[in-house]
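Only one protein chain is missing from this complex, and each of the others stays in its spot.
A and B label the chains in the order they appear, each numbered from 1.
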Amino acid sequence: MSAEARPLPAEAWALRRATLGMWVFLATELMFFGPLFFGYWYGRLAFVDAFFAASRQTDVLLGGINTAVLLASSAFMACAVDALEAGKRRASPWLLLATAALGLAFLGIKGVEYLDDFHKGLYPGGDTRLDSGGRLFFLLYYAMTGVHALHLFIGIGVALVFAFGIARRRPALCDPGRLRVAGLYWHFVDSIWIFLYPILYLAGRSG
Amino acid sequence: MAASYLEEGYTLKSWLTTRDHKRIALLYLAAITAFFFVGGAAATLIRIELATPAADVVTPDTYNRLFTAHGVIMVWLFLIPSIPATLGNFLMPMMIGARDLAFPRLNLASWYIYIAGGTMIMVALLEGGVDTGWTFYTPYSTLFSNSHVVLALAGVFVLGFSSILTGLNFIVTVHTLRAPGMTWFRLPLFVWANYATALILVLATPVLAMTLTLVAIERIFQVGIFDPGMGGDPLLFQHFFWFYSHPAVYIMVLPAMGVASEIIPCFARKQVFGYRMMAYAILGIAAVGFLVWGHHMFVSGQSVYASLAFSLLSFIVAIPSAIKVFNWTATLYKGSISFTAPMLYALGFVGLFTIGGLTGLYLASLALDVDLTDTYFVVAHFHYIMVGGSVMAYLGGIHFWWPKISGRKYPENWGRAAAVLIFFGFNLTFFPQYLLGFNGMPRRYASYPAEFTLLNVLSSAGASILAVGYLLPLGYLGWSMFRGERVAGNPWQATGLEWTTASPPPKDNFEETPTVERGPYCYTPAGGETQA
Partner (left out) sequence: MNGRRFYRRNLGVGILLMLLLAATTASAYVPMGAWNTVVNFAIAAAKIGLVAAFFMHLLDADALLRIAAAVALLMLSIFLTLASTDYLARRISPAPWQGPHVLRPSSPAR
């Protein structure tokens, strides 16, 4: 990356810094999930049958719906960013609201799932039906989906802040570059779920 | 003539709400120094205890809490931030010709997060401390320890974010804020070193954060991920922990290497030998440093085949470090050497780092490690690198850039005396520990068989000299801030963009963005040429 004369304006450089900063941050977030992924891998090796059995106890319908919800929300977020960049400032807040609404829907469905799991005793301190492998599976299930949900919650907040900021024409928030950077975070959260869905819900379904 | 950054506001608020990387660096310097002496106090008590074979000064339980406190404070509150957060923060923007880091407010946030984490750890210590060792091994930490593990873990977790944000800031800064003409291979090696360190900070620290979270979850909910009785694996913790903690030692040593690479050419009045290889070696150390963590687990039950792989990789990681030592030596060859205080520290760094590094190879050998692991050999090895290496380089850097930071000179003879005292005190403290380890004295024990007494007494005696050595700079550097002789911009006639500014520099560093036309280290014997 050589540093000759700079033809780009200052805002373009600020965007470049912010984008690189967000990607570096996303790298740290990916590594943050690392031990959970490895814990899952360890469990899959050490407790093959128990892991498959435990995975079959998850609600694949709700999980699948949630995945679709999040995928749709990503599409809406992408549209919100593109709309703002194309100068269509009116459309953007609505698209962001749709994104946030889908995110909230995800959290709602997740909450229903958690309640269901509690009733069924599927948690590490709960039902004695769960053996070591099952307990480990569900620890990782709650840890991974919980950390994911926390990140999603933050993303919803950011989306709402931008939605209202753009609607009210706050200059700091009407910045398409900033929204694009925020969008990166949302898509990352979606990507994590794309990976969590098969490993938590689809393992052992054919067994 | 613009006001210096020190004169831009004298209120506490102007310091606590600053966005100036130079002021933030000083905020870190103050905090780090305080923590260093707290960790040092723990070490003093340890060495007092170990001066006699019996556990007669403190109970064994208290001793456990002391070495844990010493480790936690020295690793996370002192060494990891030491050079990057003080010298790195202060110098990186200046060395690349920028006004500040990429994200100045994030930089200040990093400091506050550091203070928050440090406070939590201090509270945990005041409440009685932790007795697990800084390594928090399971299942002791998760099932059996009756100490404030969760609070300490939370403090370290919070500290981790400070590290991550600093690393993020450095990476984006080096990629996007270099002045025109400052290509990658014109960067000072200090910048390369901190950049590589930032990569490690960013990629390794999050793993620690999750690991500590899992330990806390295990401790609170007893789920069984690390408990062998419930089908978990204690070694799983060790994989997670050392995946971070081994690269962490490179976080501690790479910036020190960067400092040495700035000091040695200056006081040998010679271009650094093999600049490109030095840069590649820095990247090589960072990269291979991620691949060796299993060498901490050779006797823990890890598969022998994995251990073989880790052993081989640990030998390989020594190669770039050795290249750097050869190149520093070659830089000195036929140089015009002056033994200023920074140079004494830098030379001490090279020698002691070499000894520490070579003894690392002993430990990387599987067969030897079986006997040496968890003995004082390991303790001596890592202290040679972290104290003989990193701390000496840190002090060397503080002295070298002190005129730039404060606009004043410290008293040179006191500086030299302290450097020599530290060198002798250090060797007297830690060399006997190699012999103790070889003879089988285990680490983390408050008492030991009488046959080890002489070496322990020597070590404790050395520690007392070392303590004096560390207190001296505290004294004369502090004195010099108010009464030291004022200096002009570049008293060492060093090259580097940071030396082209006033001492102390103005808030925005450069009056106008410099254009770079030459590589670094354009030294001539008759006196330095500064960059345009």
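General observations
Here, a contact is a pair of C-beta atoms (placed from the backbone, for glycine too) under 8 Å apart; a residue touches a chain by one contact, two chains touch by 3 or more.
Just so it is clear, the structure is predicted and the values come from calculations on it, not from any experiment.
From the options A:72, A:107 or A:174, the residue with contact to the unseen chain in the full assembly is A:72. Among A:30, A:101, A:161 or A:174, only A:30 touches the chain left out of the display. In the full complex, subunit B touches the hidden chain at residues 175, 199, 203, 207, 228-231, 235, 239, 243, 290-291, 294, 297, 302-306, 309. Taking the whole complex into account, subunit A touches the unshown chain at residues 1, 16, 19-20, 23-24, 26-27, 30-31, 34, 37-38, 41-42, 45-50, 60, 64, 67-68, 71-72, 74-75, 77-79, 82-83, 85-86, 131-133, 135, 180, 183-184, 187-188, 190-191, 194-195, 197-199, 202-203, 205-207.
We take it that only the chains that are shown with their structure count from here on.
Mean C-alpha position of subunit A lies 35 Å from that of subunit B.
Remark: subunit A residues 1-6, 13, 16-17, 20-21, 24-25, 27-36, 38-39, 42, 46-47, 124-125, 131-133, 135-136, 139, 143 touch subunit B in the complex. Contact residues of subunit B toward subunit A in the complex are 102-103, 164, 167-168, 171-172, 175-184, 202-207, 209-211, 214, 217, 221-225, 230-233, 236, 239-240, 243.
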